[in-house]
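Structure, as structure tokens:
Removed from the display is one protein chain of the complex; every other protein chain stays in position.
For reference, chains read A and B in written order, and residue numbers begin at 1 within each chain.
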Amino acid sequence: MSLKHDIEFTLNGVKRRATVDVTMNALDMLREVIGLTGTKYGCGEGECGACTIQVDGASLNSCLMFAVDCDGRSVTTIEGLANDHHGDALRDAFVEHGAVQCGFCTPGMMMQADHLLHKHDHPDEACVKRGLEGNLCRCTGYKKIVDAVVAVGTAQT
Amino acid sequence: MSELKHYFAPTSLDQAVECLKDGDVTILAGGTDLTPQSQAGRIKFKQTLMNIRHIPQLSGITLEGKEIRIGALATITEIMEHPLIRQHLPVLVEACDHFASDQIRNAGTIGGNICNASPAGDTLIPLLVLDACVELASMPESKIYRHCMPLSTFFVGPGKTRKSLCELVTGVRIPIPEPGHVARFYKHGTRPALDISTISIGIAGTRKDGALTDVRVAFGAVAPTPTRATQTEKALEGQKLDAATIEKIAAIARDEVKPIDDVRATAWYRKEMIHNITKRILSHVAQA
Partner (left out) sequence: MTVAEKKARVIEPDSLIGKRIPKMDAPEKASGRTRYIHDINLSGQLHGKILRSGRIHALIKSIDTSAARALPGVHVVITAADIPDQRPIGVAKDHFPLKVGRVRSQRDEIAAVAAESEEIAEAALKLIKVVYEDLPVISDPEEAIKPGAALIHPEPHGADGSHMHLKQGMSIAHKGKPDNIAMRFDYAHGDVAQGEAESDVVIEDTFKLHYVTHCCMGVSGMIAEFDASGNVLMYSNTQVPFLHKREFAEYLNIDPARIRIIQPPIGGGFGSKLDIYPFEVICLYLARAAKRPVKMLFTREEEFLASPTRQPVLLTLRSGCKKDGTLTFRQVHTLHDNGAYTSWGATTPFVMMQTFSSLYRVPHCDYHTAAVYTNNPYAGSFRGYGNLQATFAIEQHMDMLAEAIGMDPLEFRMKNAQDAGEVTGQGMSFKSCGFKECITTAATRSDFSRKFRENAASSKKPGNIKRGIGMASMLHVGGGAKIYPSDGCGTILKMDDFANVTLITGASEIGQGSETVLSQLVCEELGLPISAITVVNNDTAITPWDVGVHASRTTFIAGNSAIGAAKKAKSKILAVAAKKYGVAEADLDLRGGFVINAASGEAIVELSKLLRNLHFQDKAELVMTTFYYEPPSVHQDKGFKGDVSAAYAWGTQVVEVEVDTDTGFVKLLKVTGAHDVGRVLNRLGIEGQIEGGIVMGQGYAFTEDLIMENGVMKNPNFRDYKLVTAPEIPEMDIAFIESMDGEGPQGAKGVGEAPAICMAAAAANAIANATGVRMFELPFTPEKVYRALHGQTPKLYWKPWRAE
């Protein structure tokens, strides 16, 4: 039988508990134990960014994080961003700029973009491109994603 | 099925080194190396998984006398954004800036990087040319024992270090460079991000009369470990940096390294890049 551990953490603003396999990664915990499927599996190795979430105010790849390491921390996923009016501007920008095609990379992109916009007031195109360098997209060629993030940054006060 | 039987998250260094006494412990810091490697079966869990992220002595970036001490848990992002590092060790900032991706920089730790001992480890090259020392802690008897080891002797093979199974890396110490100190880092890869270097080069020294003294040269991805290039250092030490000398040193650098062919590059190309980039770096240093 595999070793399990109880954790307590804040997920999208709500305090909760979970029992997880000690060797499980945070991505699998979110998708299978908690049932939030907005965060995606792209590669499981931290090379594509599809699994990006935010923990204690910083973005990271949930496939590279142990689920037990969520204990005592504050975790935000795309579902949390979607319910936050902060996320509205970003989502509207993604939609209006045509930054979504198949949409599979979109949750990870948005989580990373949101983090980037928190760190930089009005990031220019070069800063946004560097900020998104860990998120792969096969459909859009990135241009409209970058345009959307720059637009939100410009409108930010 | 793994042997894993215990999960432990110590809140003090004493607790951690006590747990390490039997050596049957897998250490979890940022998780950016342990997670994919364990999921792929390349690393098998020992009996205990110890999460060291709650140990206060392992965090922080501080000035301690003439040294900067970086706690093992400092993330790559924390390092590259810290005013002390930006002011005194810009070559380390340069290496951190091209490290993987923002997401990995936010979680990956310097301690994890050092213990992972990748031959292409980006942060390891600047640390080598900055004469960094690794802080180690253990509990051989009933008291904690802490000591430092120069990073230049720490790596013994790909993924292998001098750290014993009972030891914990607690931080890294770097002497603050003297005035006149210059250091350069260059990572050669195929793209700006998420790239394991084809080769990387670190050069440091103190500028004096058009030459560099007290020189350190380190190469990455051309040997089983990140290495100091002692022959290149000898050739560079105290030499006035004119075009002919630079070419001579670059040629010695090319001959000194014995890289392998792998899926990222051939040995021939790596040697060529060591030559061309060493030449480029030294030319820039000479002109600066």
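Simple rule for what comes next: a residue touches a chain if its C-beta (ideal position, glycine included) is under 8 Å from a C-beta of that chain, and two chains touch if they have at least 3 such contacts.
As the structure is a computational prediction, the values presented were derived from the model and not from experiment.
Although it is not drawn here, the omitted chain touches the following shown chains in the complete assembly: A, B.
Although one chain is not drawn, the whole complex shows that of B:Thr11, B:Thr62, B:Gln87 or B:Thr190 it is B:Thr190 that touches it.
Considering A:Gly57, A:Gly72 or A:Gly103, the position touching the chain not shown turns out to be A:Gly103 (whole complex). Chain A residues in contact with the hidden partner, per the touch definition given at the top, are 31, 37-45, 47-48, 50, 77-79, 81-82, 90-91, 94-98, 100-107, 110, 126, 128-130, 132-146.
Listed by residue number, the positions of chain B touching the unshown chain are 1, 188, 190-196, 198, 263-266, 268-269, 272-273, 276-277, 280.
We adopt the following convention: only the chains that are shown with their structure count from here on.
For the pair chain A and chain B, the distance between mean C-alpha positions equals 29 Å.
Contacts from chain B toward chain A in the complex involve residues 1-2, 4-7, 9, 28, 30-32, 34-36, 38-39, 45, 49, 51, 53, 77, 100-104, 106-107, 192-194. Taken in their complex, chain A has these residues touching chain B: 2-3, 5, 22-23, 25, 44-47, 49, 52, 58-61, 63-66, 68-69, 71, 112, 115-116, 130-131, 133-135.
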